[in-house]
Structure formats: structure tokens, C-alpha cells
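Missing here is one protein chain; the remaining ones are kept as they sit in the complex.
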Amino acid sequence: MEHKKMKLMTSRNTRYYYLLALLPFVFLVVMYELLPLIMLVVDSFGLDKKPDVRFSLENYQKIFTTLSYQRAIENSLKITLISTVVGIVIAFLGARAAYTSRGKFRSVFLTVLNMTSNFAGVPLAFAYMIILGNAGVVKQIANMYGIGFLQNFDLYTSKGLTMMYIYFQIPLSTLLLIPAFNGIRQEWNEANMLLGGTNAHFWLHVGIPVLLPSLFSTLSVLFANALCAYATAYALLMNNFSLLPVNISASFVGDIKTKPKLGAALSVVMMLIMCVVILINNFITKKTTKWESR
Amino acid sequence: MRKGSKVSSNIIMTLVIVWLLIPLLATIIYSLFEDWTGIIPRGFTLANYQKIFTDTAFLTSMYQTLLVCVIPIVITILVVLLGLFVVTVYFPKLEKYMQILCMIPYTIQGVILSVSILILYAKGNTLLSGRMTMLIGAYCIIILPHIYNGIRNGMRAINMNMLLEAAEMLGESKLKAFFKVIVPNILTGITVSSLLAVGLLFGDYVIIRNLSSSNVNNMQKFLYQAMKRSSAEASAVFVVIMLITFAITAIVLTLQSRSTLEKIRNGGK
Partner (left out) sequence: MAYIRFEKINKLFGTNHVLKDIDLDVEKGQLVTLLGPSGCGKSTLLRCLAGLEQVTDGHIYLDGQEITDVVPRRRGIGMVFQQYSLFPNMNVRDNVAYGLKLKKLPKAEINQKVEQMLDIVGLSEKISQYPAQLSGGQQQRVALARAMVTAPKVLLLDEPLSAIDALLRKNLQIEIRRIQQQLGITTIFVTHDQDEAMVMSDMIHLFHDGKIEQSGTPEQIYTRPATKFAATFIGNYNLPAAADFNRAFHADIPGQDVAVRPEIITLGKQAPQAADGLLIAEGKITSHISHGNLIRFAVGFDGGLTLNADVVYENKLDFGEGDRVFAAMKKDLVIGL
């Protein structure tokens, strides 16, 4: 008894020495994650032209009233949403295909997904320029044989950009959904068949509802992935296409006059969009997983 | 009915594979030929590769890429290992705060992180304002979620507290036991997550563009500059980047399948 008490005492005292081992982590997180974010928010209320102003909403007002910033938000949301929705649909079909098949072909499919899951940004834009740019291979072949829709396809537009975004969403989203499909038990479909249901009934009443939480969390990952993507767009169009990340970067780094405080406000707007998406996702997850409760 | 669904599965998988591979294969072929204006490329050549591998700027960018990948990963692994050890063993109540802190980078990602670090440090003239310091700091944060998940999942899988108590009864201090018993046991998990982190940093363009000076180039930055000069040369750079990326992925996949195999084998006993 006495012995045990002694041991407890010493361990309680030495316990706090171990907090020292936590210091490097705290240092890293405070210096490079928390403080920068706090400064970003603080700066977003300052003004680039009047350094002595500490709190003003002018930047935000400007963002929501100036056409070019509205265009950036609009473009970002549009490309993000389209590439996310198309990505999830293809991922659903792809993951279901991987779920229903076995053997070699399936492992080839998985390997290709894994290999291309890191393929984005500058290399992706470059590869697309090689095949579909103004002097691109596919373009020239199309010219030679007069394939109209390919001849007229302009990569350097939001259409071309959306196509690339869809490209990098596919491997990511499919790889995220495949484990969810593996959670679908064969017995469920067999029970459905014996109770008089078709394949369509099964997916409508059981398959998709069971997958729904995974579908939504994948959606929010895809959304973040597309909204924050910078390199793909910049490599293709430089600063000539208005997108939130491109505009943010351009207000800090670049040849034209920088506007860091306005850029900070743009960053805050982008973070808020992310927060809204996360909140919606949490809400839906709660709604769609009530059956998982124990 | 079942046969039909199998056929449609194969069609879907084929389409996705083709769609994903076309840009890759096209660029690889492009890099190996002098002229590709018809359907069939003409004039096989390795000149593009010869050119980049004799270009000191390219070799420097490879070296610098390696440097800015490895340093942040080593730092982050050490920092997270120490932190997670203290928190799980001595202060389990802090665990959820640590998790939140480690997950934030998922949502802020490269652009916002790099500009906010720029705001905080760019104007000063201490060590913290060095371009390299800022870059490494940002890289540490961007890989934090992956490293954290890798280490924590590893710790969960081996029932850390029990192992530590066993080692303690044998007379080891907990911290020593941690590095002698726990770390070797979760090494595969750490390796996999650090390789994932390598993949992430290797593909970074925005952070290094915003934070580093013009004399620090990673391969992505080099590719960007090369593609403004000559697409033939850039295509060779592209292929090298892709080969490295694939090599990383291949190692991750083998490690993962081997550790699942081990699990199956151990489970069988």
C-alpha cells in the first residue's frame, strides 16, 4: 500500500518533466501553423494603402463588390463543383467496377489509380499541353483528319482547366471510395434478391444509403482538393485566369504590385468556404449515419 | 444478369485506365522522338535526356528537391513521435487537441499556408525570416497530417501501453523503452507515411514558388521553367519526375501489401 503510494507520487512529479518532450511539437505548430493563420486573419482587416489602419472591413467590401474578385470566387466555385461532381460519379462507377470484379484486371486498375494519384499540378498541365495544346499531338491529328470538335477544342479556357481538374480528381476519389464498397456485404444483395428486389432496388434502398457517409466525406475531400489547387491552373494559364488561389498568390508574390492585406482577406474568404463545406459535411454525416450508433 | 454487370465493370475500368494513361504515355512518347506531327512519331532519340542530365541546373534541382523533402520529414517524424509518446502515455486528455492541430493543414493546404507564413516572417531579418527556414517550416506543417496518422495508427495497432508496461517491468525507463520497443514495431507505418509525405512534397509547386528565392528550385519549378523554353526538354524532365513518383508509389504499395501479409500470417498463428 505504502509502496504503491510512493510510486504514484514520484510518477506524478516526473510526469511534468515529460511535457518538455512536447515542446518541439508545440513550437512547430505555433510558429508555422497557428501564428501565421492568426496573423493572416488580423492582416485581412488592415489596409494596403494605409498601414496605420488596424481594423477595417474595406478589403471584404472590395472583394464582394469588385467584378474581378467576384469572378475569381465564381470561377473557383464553378470549376471546383463541376470537377467534384463529375469526379464522384466516375469514382462511384469505377469503385463499383473494382468491387464486382476480381483478379488481374482489377489489380491493374488499382495500380494505375495509385500511380496517377500523385499526377497533378505542373506535370499534368504540361502533359495536357503536349496532347491538346495549340500544337498538341491530338490537335494535329484532328486537323489532319478534320475531326471538328477536337480541332475547335481550346485547352486554355475554363473548359480545358475543368477537364484537368476532373483528371486529378478521379484517382483520388476512386481510391477513397473503394474501401467503402468493400464494406458492402454480399448477403445484403442476396437477401434483397430473395425478398423480391432487383439490382436497382438494392442500390437504391441499401447500397447507396450505406455508402452515403463515405460519398459525402469523399466529396468534401475532393472539394478541398480542387478549391485549393494552384499549380495546375497557374502552369496552364499563369495569372490570366481568375481563380481564388491564383489571385491570392498574385497579391503576395509577383511582378505586379502586391496587395498582401487584400490577399489575406481573399484567403480568409477561401477558408470560410472550406469551413462551410466541412460544416455541411458534418451535418450530413450525422444525418446519414444515425444507424451506425451503438 | 451477373455476366452483364461483369462486362460493364470491365468497360468502365478500361475507360478509366485509358483516360488516365493517355496524357502520360503521349508525353513519354513525345520525349523520345524528334518529330511527332502525324499519327506515327518519327526519329527515335535520347537527346532530350542527354541534355537534361548534363545540365547542372537540372541536377541541382534534383539535389535540392531531395534536401527539401528529407529535412522536413525527419523533423516532423521526430517531433510527432515525441509528442505522441508524451500525450498517449502521460497526458491522454491532450490527445484530441493534438489531433485537431494535426488535422488543420488538411483544410488550409498550400496556398493559404504559404502566404500566411510570408505575412508573419517575410519582413523580419532574423533566422526565422530566412527563405529556407520558412520553406522547411511550411513543409513540416503540410505533411503533419500524414505523419501523424501514420504514427498514431501504428501505435494503435500494437497496443502501445501494454508493451511499455512490459518493458518497464523489465527495468527500462518508458522513454527508452519507447524508442527501443515501440518505434521498431511501427517502423513500416512510419516508412509508408513518410513516403506518402515525400510524394506530397515532391509534387509541391505553390509553396516553394511563394516562399523560396529564385536560386532554390525543386524539380517542379524546373519543369515549369523548362516548359517555357522548350517542350522537348520539358518532356524529358516530366518523364523523370513521373518515374520518381511511380517509384515512390511502388515502394509504398509493396510495403503496405507486405505488412498486410505479415498481419495475415501472424493472425494465422
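Letters A and B mark the chains as written, and numbering starts fresh at 1 in each.
Rule of thumb we're sticking to: a residue touches a chain if its C-beta (ideal position, glycine included) is under 8 Å from a C-beta of that chain, and two chains touch if they have at least 3 such contacts.
Since the model is a prediction, treat every value here as computed from it, not as a measurement.
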Touch partners, limited to displayed chains, of the chain removed from view: A
Among A:50, A:185 or A:286, the residue in touch with the chain that has been omitted: A:185
Residues of chain A in contact with the chain not shown: 185, 187-188, 190-198, 201, 205-206, 209-210, 290-294
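Note that only the chains that are shown with their structure count from here on.
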Chain B partner contacts - residues on chain A that touch it in the complex: 15, 18-19, 21-22, 24-26, 28-29, 31-37, 39-40, 43, 90, 93-94, 96-98, 100-101, 105-106, 108-109, 111-124, 126-131, 137-138, 140-141, 144, 167, 170-171, 174, 199, 224, 228, 230-231, 234-235, 245, 248-249, 252-253, 260, 263-264, 267, 270-271, 274-275, 278
In the complex with chain A, residue positions of chain B that touch it: 1, 5-6, 8-10, 12-13, 16-17, 19-24, 26-27, 30, 36-39, 75-76, 78-80, 82-83, 85-87, 89-91, 98, 101, 104-120, 128, 137-138, 140-141, 144, 175, 199-200, 202-203, 205-206, 209-210, 220, 223-224, 227, 231, 234-235, 238, 241-242, 245-246, 248-249, 252-253
